[in-house]
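Have a look at the structure below before the remarks.
Missing here is one protein chain; the remaining ones are kept as they sit in the complex.
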Amino acid sequence: MNFDFSDAQKMLKTQARDFLKSACPTTVPRRILDGNEPYAAELWKGIVDLEFTGISIPEQYGGIGYGYLELCCVAEELGRAVAPVPFSSSVYLATEAILAAGSEEQKKKYLPQLAAGKLIGTFALAEGAKVPTAKNQETKLEGGKVTGEKLPVPDGDVADFAIVVASSSRGPSLAIVDLKGSGVKREAVATIDPTRSHARVHFSGAPGELLGVEGKGWELKESIFDRAAVLYAMEQLGGSDACLAMSVDYAKGRYAFGRPIGSFQAIKHKLADMYIKNELARANCYYGAWALQSGAKELPVAAAGARISATQAYHFASKENIQTHGGIGFTWEHDCHLFYRRSKLLSLVLGSLHSWKDRLITHLEKQAEGSAASAAA
Amino acid sequence: MNFDFSDAQKMLKTQARDFLKSACPTTVPRRILDGNEPYAAELWKGIVDLEFTGISIPEQYGGIGYGYLELCCVAEELGRAVAPVPFSSSVYLATEAILAAGSEEQKKKYLPQLAAGKLIGTFALAEGAKVPTAKNQETKLEGGKVTGEKLPVPDGDVADFAIVVASSSRGPSLAIVDLKGSGVKREAVATIDPTRSHARVHFSGAPGELLGVEGKGWELKESIFDRAAVLYAMEQLGGSDACLAMSVDYAKGRYAFGRPIGSFQAIKHKLADMYIKNELARANCYYGAWALQSGAKELPVAAAGARISATQAYHFASKENIQTHGGIGFTWEHDCHLFYRRSKLLSLVLGSLHSWKDRLITHLEKQAEGSAASAAA
Amino acid sequence: MDFNDTQQESQYRQQVRTWLDANAGGLKPTGPSVFDAQTRRGEADYVERAKEWQAKKTDAGYGVIQWPKEYGGAGGSQMQAIIYREEEARYEVPAGVFDIGLGMCGPVLMMYADEATKRRLLPSMARGQDIWCQLFSEPIAGSDLAGLRTRAQRDGDDWIVNGQKVWTSGAHYSRYGILVTRHDPTMAKHKGLTFFWLDMKSPGVEVKPIRQISGASNFNEVFFTNVRIPDSQRLGEVGEGWQVSITTLMNERLAVGTVGAPDFKEIFALTRRVALGDQPAIKSAAVRSRLADWYVEAEGLRLTKARTMTRLSRGETPGPEASIAKLVGGVKQQEIGSFGADLLEQAGAVLDSDVLPGHGMFQQAYLASPGIRIAGGSDEILRNIIAERVLNLPGDIRVDRDVPYNEIPTGKG
Partner (left out) sequence: MDFNDTQQESQYRQQVRTWLDANAGGLKPTGPSVFDAQTRRGEADYVERAKEWQAKKTDAGYGVIQWPKEYGGAGGSQMQAIIYREEEARYEVPAGVFDIGLGMCGPVLMMYADEATKRRLLPSMARGQDIWCQLFSEPIAGSDLAGLRTRAQRDGDDWIVNGQKVWTSGAHYSRYGILVTRHDPTMAKHKGLTFFWLDMKSPGVEVKPIRQISGASNFNEVFFTNVRIPDSQRLGEVGEGWQVSITTLMNERLAVGTVGAPDFKEIFALTRRVALGDQPAIKSAAVRSRLADWYVEAEGLRLTKARTMTRLSRGETPGPEASIAKLVGGVKQQEIGSFGADLLEQAGAVLDSDVLPGHGMFQQAYLASPGIRIAGGSDEILRNIIAERVLNLPGDIRVDRDVPYNEIPTGKG
């Protein structure tokens, strides 16, 4: 048994961390928070130059053909740095969708561009304040035209194309839509985390290129989300770790009543709990990474486990990091809220904790029925 | 506004507390825990002599005709003392059922005897490992005969009669059954709290006297449970208070690392949380008491609120009381577990937290629909 | 036990209602309250309207009901004040602007100022003409208030003050403030403090707003550069500043408290409105379970307050209920905010209520609640207070007692 990343993978991780330390100190997300840029273009360029956007893309499509464990290493560091870039939308969602369901032609058309960062892709599912289901998708795909409205679409204001979930006569389907083309209106919307831009995207007969089998879009979306869940979870884990490090550092240096606040059990035990949640999340996330890399049948369960534990850990760490900092912690000028905002955003982008818990138990029930059946047979 | 008990009620409470201090120190429940007595007979006699069994019974039926606020005062003290007596079954359930639905004749027949402690009554609902519903009652009432099995029945091994929930051709009904009469077999069963006896009661054509309207038994049981919930909640509150007092006392006197363990925030903050939960429960319980006494339409909501908050407070207080005591706390010889066991028993006797939460929200939905309707009208 | 007024009380309540119907700006909309992000946009107007309303109340005898007439009060009872507050809460009137002045500064002046000063300052405070603020916390002294550093040096009949205060609500529109300073850093930390009231317009006082996570600016930093304060404005003896501050903070514990919306009412309404799967979210047992937890907490707090009112009406002094209200309420609001956002799935991230009409309140609460858990006594400090003052558990081990202030370790600061 070797339940750990390889030395090479760890080196890549260190490389990513060192790069982000210098290229993405918290002043960078803060710049996006306070300014009008949708994302940090120079940081995005740096990430592209390091070929992180091509890690999971095979060489024949212009990628560097590493595995998912490598991508997980990078994801964890991007999360730690609260990086304000469209990496997750373009890599975890758009690239993965095309890798999973794209025709040879589509792969040739999009993957090299995605790898080279010449195209930014995203995934458009949500239609406002409702839980998306296979049945309630109001966006339509008819005769190669997409009509409807998606809200919010992550990076929808900056992406070049989106993979849109739309209902066709055959059922839910995925369509690739050029967001710069005709029949598309989009406007940025304010979210809980201004360091990651989102948009309301309106489609009025926008040309949509079918991705995967028509009518099988929902199953496809599910498997794309399972895979993406692991990668988002790695980002959540990185952010959660960053909160713990901040809290520990502050608790050692900040004095009250003549002693470091870290010597008070109210703080010590809070941070011990933070550490424990992070370690449990880490174990679940690594398991998800293993399942993703090895294409194991455990993936749906492992992905849900990673997603749930990382969401819970980051929620706890980001809110109690503020609490540990006291007054300064809830000021706009302090960095605590960058993590608190990102934590909430990441917990929602693939659907809420509630949905993922339900999803986990559903898979576990299937497993149990399966093993019961096979036992009976 | 006067949201408090009256001086007379407080005096009754003090009287009850003083009586139980001397008549029911923890050596008494411990005797029942370790021995073979189903309950503390001498304590029961003392309680009867003080006429606590007749508090809610009007004078014309041999009671002393006090109100429910008085009964609440006594209940809180019985809970504090973990009293090992069939008071709750006989007073909160049997007596209340007959007061609520009994014919004049039945009242004359049973109430004076209940008040005088000459009869012990109980209520038989559960039929083993399932959530009781109006539809799944397998015990039958046909031609005045009861057939079926109830498990567990609180005090079922010592009670003289039970009010049995049974299905007749008209639907769920309540029947008064003489547990010493023909067609009744009963055996004590071990529960999580040996200081309160329980039984499996088997009915094979036992004579059953209808209580209330045939077929309306479930509605009746619901309203009896709403009323009983407040009284049980007061017992839970008393027990929860006792746990806090024990913990605080121990935390002041027990030294580790050269200082009282109560000077460590891990303990201080645990006990502060215990206090807070108890105070919130107390407020909810008093509101339940008010609703019970005044017959307010808020009773179902107030009763559920009291039940839920008192259950949560006692659960927390009884388990963290053990934790505060450390090693000695989980030994059989120490009193901590008397409260830990009673806490669990009381949380189940009228149905679980889960059921009461569902019940609360159902009532709140009805209220909301009601007020919406009246607003529309 | 009942929730009814005594006859006198109900007469007074009736009288209050009649007056409010005639003079207040109409009833608040019922149903879930709408969240107010409280940016400083339009704040000046708000303060003006608040002043007018306070003056109107005062003329009608509803200004500061429980204060003596000679200090601008109405010479009424504690209970009348409570009844008035209950009734006023139902109307659309500008509130909150005078809480610190009337709740903390007034009482401390009554205890420590000389008669002349009281008759001069209190009436204009009561009438809302002069707004007061409280200058206590410092960057280095939050939970550990007595660790404050702001220096006051004696200079003839004056004191010269230098330093910085923080978390001062309303400093930017306050006419006066109460201030605790350190006059001798070589004495033990609790012994070297001295307390003053001052004119916020004094030369050398500079006020800067603090922006919170939520985007709101409810607080200020206040800088003192060679600010002159006459010794006649000292409250309490030289070196008695800690006792004076404690008395003030006791009043704060009562002033602070009830956390606003969103609370149970709002999350309950949301779960009935939004769908989860094929049915309203409230039909999910998971949602019902959380709702029930919040309901009993919210009711517990409401009814605990009712118990306090009962004690007040008997002239008893209330206990630590306010601490409980803030401690439980702050965490509750953070959970409710987070949960409310989760119910909308991806759309839960949207903050802008123009984009998602009827939403945004829970997201705002998610951002505002961390402040509630810290300001006016952090969760941790409140637990200490309950453990020590209510349960009489021993205090934390202190390493900063009986040591000269300037020798107490401060780390980086």
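Some notes on this structure:
As written, the chains take the letters A, B and C, and residue 1 is the first residue of each chain.
As a convention for this text, a contact is a pair of C-beta atoms (placed from the backbone, for glycine too) under 8 Å apart; a residue touches a chain by one contact, two chains touch by 3 or more.
Remember, predicted model here, so these are calculated numbers, not experimental data.
The chain not shown here is touched by just one of B:Met1, B:Val91, B:Met246 or B:Val349, and that residue is B:Val349.
Check A:Pro154, A:Pro194 or A:Pro260 against the missing chain and you find that the one touching it is A:Pro260. Listed here are the subunit C residues that touch the chain not shown: 284-289, 397, 399. Contact between subunit A and the unshown chain involves residues 1-6, 69, 244, 248, 251-252, 259-260, 262-263, 265, 267-269, 271-273, 275-276, 279-284, 286-287, 289-290, 293-294, 304-305, 308-309, 312, 354, 356-358, 360-361, 364-365, 368. Residues of subunit B in touch with the missing chain: 125-126, 128-133, 151-152, 189-193, 198, 200, 252-260, 264, 266-267, 315, 319, 322-323, 326-333, 336-337, 340-341, 344-345, 347-355.
As a convention for this text, only the chains that are shown with their structure count from here on.
The mean-CA centres of subunit B and subunit C are about 41 angstrom from one another, to the nearest whole unit. Centre-to-centre separation of subunit A and subunit B, using mean CA positions: 51 Å. Counting only residues that touch two or more partner chains, subunit A has 264, 266. Chain contacts: subunit C has residues 380, 383-384, 396 touching two or more partner chains.
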